[in-house]
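Of the protein chains in this complex, one is absent; all others appear in place.
== chain A ==
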């Protein structure tokens, strides 16, 4: 089977990444993504972390076009 390991034909499936290796990066990525999505999609809508409406107004057009409910 040496040829198989040494010569992966284009289009063959890669070896799966073990879940234990993915987990910490998945947690990090999901937390980061949720924070970013919150500020683009929901901040100063029904909940506010920062007072005022400046964040909402700044990302206003993107929020509408990306489909988030917006005022």
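Of note:
In the analysis below, a residue touches a chain if its C-beta (ideal position, glycine included) is under 8 Å from a C-beta of that chain, and two chains touch if they have at least 3 such contacts; residues count from 1.
To be clear about the criterion, contacts and distances are computed from a predicted model.
Its UniProt record calls the unshown chain "Membrane protein", which is the correct pick from "Membrane protein", "Sigma-70 family RNA polymerase sigma factor", "MoxR-like ATPase" or "Polar amino acid transport system permease protein". Residues 2-3, 6-8, 10-17, 19, 21-22, 25-26, 28-30, 32-34, 36-37, 39-42, 45-46, 52-54, 57-71 are the ones on chain A that touch the missing chain.
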